[in-house]
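Heads up: the structure comes next, in structure tokens.
Rather than the whole complex, this shows some of its chains in their spots.
In this document, chain identifiers A and B correspond to the written order of the chains, with residue numbering beginning at 1 in each.
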Amino acid sequence: MTFQQEIALRTREHGQMDDLTERLAVIVAASGIQRGIANLAVIGSTAALAAIEFEPGLRRDLPEALDRLLPPSRNYHHEQTWHDGNGHSHLQSAWLGQSLTVPINAGAPVLGAWQQIVHLECDVRARERKIVVTVMGD
Amino acid sequence: MTFQQEIALRTREHGQMDDLTERLAVIVAASGIQRGIANLAVIGSTAALAAIEFEPGLRRDLPEALDRLLPPSRNYHHEQTWHDGNGHSHLQSAWLGQSLTVPINAGAPVLGAWQQIVHLECDVRARERKIVVTVMGD
């Protein structure tokens, strides 16, 4: 059995983290699937999905760590062609990842109490985001 | 067809790497599924799953690289709220990833000779870990 639905998200700025966990649970419940997997995939190459504790501290720590290791810079080769100032957004997105998979049991996502599924805006401006959720199983 | 089973793991310390490859193969064989995928997901937000050669050198190199790039520190915003000294554990776990998917062919995981599926303890103390393995296919 396969069930697919989209999550729409409007972000305002670089480093914004949104918790998708509740919306994921609603989609899994709507699917009627009891046991299997749910795959989430963000469409676009300057945003990321991750699993992390969604609390005010880590909401800042994760984007700060990404900006420290893959910093904004005019020196990326990407920048020299496109001049859009988001070379680091592409690198952060590719490295953190644009898709992830969560197991389903008893009709719900199997996650720890402090394990939320989040969307991280890596681009440098407000964006309209679309996340495709595919639920598969019995 | 969907088959789901758990792997239990007791870890002792930060940076401990455990090889799950054999336990994964046993679960895939038990599923009876010949062709498809197996998804592994660790429940919790301070541990990670990865695919790497499981040999004594890399067992130390990977956690050392994580500690170098996402180091233990009292300066994380997470720390300022929770004071549990594991801000870096959350970042390492989110960045390396808490779930991965392996193809199944001829009733077995398709992996290279030096490609093992490992669990990495990122937290700062001993933990009881649970990894959900979901096998899907024909």
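What we mean here is this: contacts are C-beta pairs under 8 Å (C-beta built on N, C-alpha and C of every residue); 3 or more make two chains touch, one makes a residue touch a chain.
These numbers were taken from a predicted model, which means no experiment stands behind them.
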Task: Identical protein chains across the whole complex (2 displayed) - done: 3
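Methods note: only the chains that are shown with their structure count from here on.
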Open item on the list: Using Cα averages as centroids, what's the distance between subunit A and subunit B in whole Å?
Closed with: 19
Open item on the list: Going by the contact rule set out above, which residues of subunit B touch subunit A in the complex?
Closed with: 2, 4, 39, 41, 43-45, 69-70, 76-82, 87, 90-91, 93-95, 97-99, 101, 132, 134, 136
- [ ] In the complex, go through subunit A and note every residue touching subunit B.
- [x] 35-37, 50-53, 55-62, 64-65, 69, 95-97, 100-105, 110-112, 114-116, 136-138
